[in-house]
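First, the structure itself, so that you have it in front of you.
Here the complex is missing one protein chain, while the rest keep their positions.
For chain A:
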Amino acid sequence: MFTNDKASSDVERIKAESCGLRGTLRESLRNPVTGAVAEDDVQIIKFHGIYQQDYRDLRAERHQQKLEPLYQFMARLRLPGGILNGTQWLVLSEIARTYGNGSLRITSRQSIQFHGLLKTHLRSTLQALDKALLDTVSACGDVNRNVIVSSAPQRSAQHAEVYGWAKGIAEHLLPQTHAYHEIWLDGQRVTAPPEEDSLYGPTYLPRKFKIAIAVPPHNDVDVFTQDLGFIAIHEDGRLVGFNVCVGGGLGRSHNKPDTYPRLADTCGFCIPEQALAVAEAVLTLQRDHGDRSDRSHARLKYTVDRMGLDFFMQKVQQHTGFSLSPPRPFYFETSGDRFGWFENDDGTSSLTLFIPSGRIANIEGGFPLLSGLDALARLHRGEIRLTCNQNLLIAGVSPAERPQIEAVLAEYGLDRLLNFAPIRTHAMACVALPTCPLAMAEAERYLPVFLDHMETLLAELGLEGEALAVRMTGCPNGCARPYLAEIGLVGKAPGLYDLYLGGDRAGMRLNTLYREAMGEEALLEALRPLLVRFAGHRRPGETFGDFVQRQDLLPSNPSHRHTERA
């Protein structure tokens, strides 16, 4: 057997005792003495799409005042394919202003997060979402997470079809417990808990599980970073099936060499009607064979490496009862978004708006994004789509609607978002401080400052037009997928980052650790000579990531899996 007989982690106990993900959440919500939930409930509430956090900028001050930390919660939507409409958007914005910190945050999985919710407002928040047909079920926790789909802006019919499959997979892999409904919505028990969950069993998965569908040539979902990736294969404009990719994942831990980012392997091809069975098989095998003793070693990528890819895929085929055919050829052009207006194949057009770090707020001196997008949401009749690069699409704009949308953009000054340098529009940062409890360094708040320096440096070298992909995270867990970036910055301690170099722009190659624990000045000093060399010696069209690989400027680093793909 591949299951370990090592002791299970404490989270396993909590799940098993949770009575179908109920825990003591009802009691925790009623307890007026603290702003937090009970210790075990901190784990359980994740399965409901909510993280307990505290406002870290005030931690020391409150400690001095002998106050408990300022507990607050982050709630994340389950939003397959990142699709909403204007009416729903206005509900989100209202919640952010009423209960949240006045901002919405687009995530790297095409979702929306609210930050700064108080315990006493959680129920009202989730009830307001429910009325707008939205929920936060399974947005976090050891279950299948939000299923993401290429936003493929220009091909409306193809997108709609692929979205249908994604939605089917997402609904099929939902836990069967009624706990969410009971605790947050009507408070009534529909059945006697705990309901048996034939898919997940009583302890759910060993760790989170991520699924994406990419529509080539767009790899905006970063399909090789998923536990399970599907690459849509279209022939003569018709969806014939999906390539199946297994075992990707980026999270690692500092000073734990047996944790590593891994890109998924492309294992075969299935027809669309088989995708659900493949997803269920891979998820079930991970449920039964994943490492439940060490959470930093529990993702599917480790299970696959331990069992061996071929054996794992044999098991998948045993489970589904059919075999996969060889993968079909595909080509990815980019993992980034294309900004501005594009004509779609159905006579409508779409606008991709750059949203700096996915943060939507009315920041003083900045862009009135919250108000501006409210105004757009009020008049737009098509979809609003979120991208995995934390940007936003106004999709399906009719020719009649377009001038109105442009007028609103101009009124709120949002048209200026289309004029940013490519290094800014292609950069990504995770949330990090002050809300994320895992952050070791700044990311979202510091990225703009770092990019100021980079922009100056690039301009100096005549590289200002380069769409260099910079990705920054506050910890090694990889939410902004830094291990695929041309320049990846991974937070180690306040003001210190590990520098990774050499990713490509289509999400096909991991980068390499170049230098460790560097401050701002050291980072810029390390990058300058490389960029100088790049400016002078690059081949036409060559990217910085490809250049440092070709010139062999990177150390070989055995602790960081480097997988090259053709």
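Here are some notes:
Here, a contact is a pair of C-beta atoms (placed from the backbone, for glycine too) under 8 Å apart; a residue touches a chain by one contact, two chains touch by 3 or more; residues count from 1.
Simple rule for what comes next: contacts and distances are computed from a predicted model.
For the chain that does not appear here, its UniProt entry gives the protein name "Adenosine 5'-phosphosulfate reductase", which is one of "Sarcosine oxidase subunit alpha", "Peptide ABC transporter ATP-binding protein", "Adenosine 5'-phosphosulfate reductase" or "Glycerol operon regulatory protein". The missing chain, though absent from the display, is touched by one residue of A:Arg13, A:Lys167 or A:Arg402; that residue is A:Lys167. The chain not shown here is touched by just one of A:Cys19, A:Ala38, A:Leu118 or A:Leu276, and that residue is A:Leu276. Note on the undisplayed chain: of the listed residues A:Arg76, A:Arg105, A:His178 or A:Arg262, the one touching it is A:His178.
Touch with the chain that is not drawn comes from one residue among A:Ile83, A:Leu104 or A:Met518, which is A:Ile83. Within the entire complex, the positions of chain A that touch the omitted partner chain are 83, 85-88, 131-133, 163-165, 167-168, 170-172, 178, 186, 190-191, 198-199, 273-278, 280, 320-322, 380-383, 395-396.
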